[in-house]
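Note that one protein chain is taken out, while the other chains of the complex remain in position.
Let's look at subunit A:
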């Protein structure tokens, strides 16, 4: 009986795997040239707001050291 159960779950698992793969094979894909071009476009559009690329003056960057102040 244990043999039968093992085969049963094997079939069930295999069936699910086949369905999953069938579904994955069936999705609509886009050519890499188009997908890459879109990634590029997003990058260049957002580059202006990316502070690591543009850099912010030390005065407004909360993490950069401010000029030392002297206590009078």
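Basically, a contact is a pair of C-beta atoms (placed from the backbone, for glycine too) under 8 Å apart; a residue touches a chain by one contact, two chains touch by 3 or more; residues count from 1.
As a working rule, contacts and distances are computed from a predicted model.
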{"item": "Per UniProt record, name of the chain withheld from view [\"Cleavage and polyadenylation specificity factor subunit 3\", \"Guanine nucleotide-binding protein subunit beta-5\", \"Mitochondrial ribosomal protein L31\" or \"DNA helicase\"]", "value": "\"Guanine nucleotide-binding protein subunit beta-5\""}
{"item": "Residue numbers in subunit A that touch the chain omitted from display", "value": "14, 17-18, 20-22, 24-25, 27, 29-40, 42-47, 49-53, 56, 61-65"}
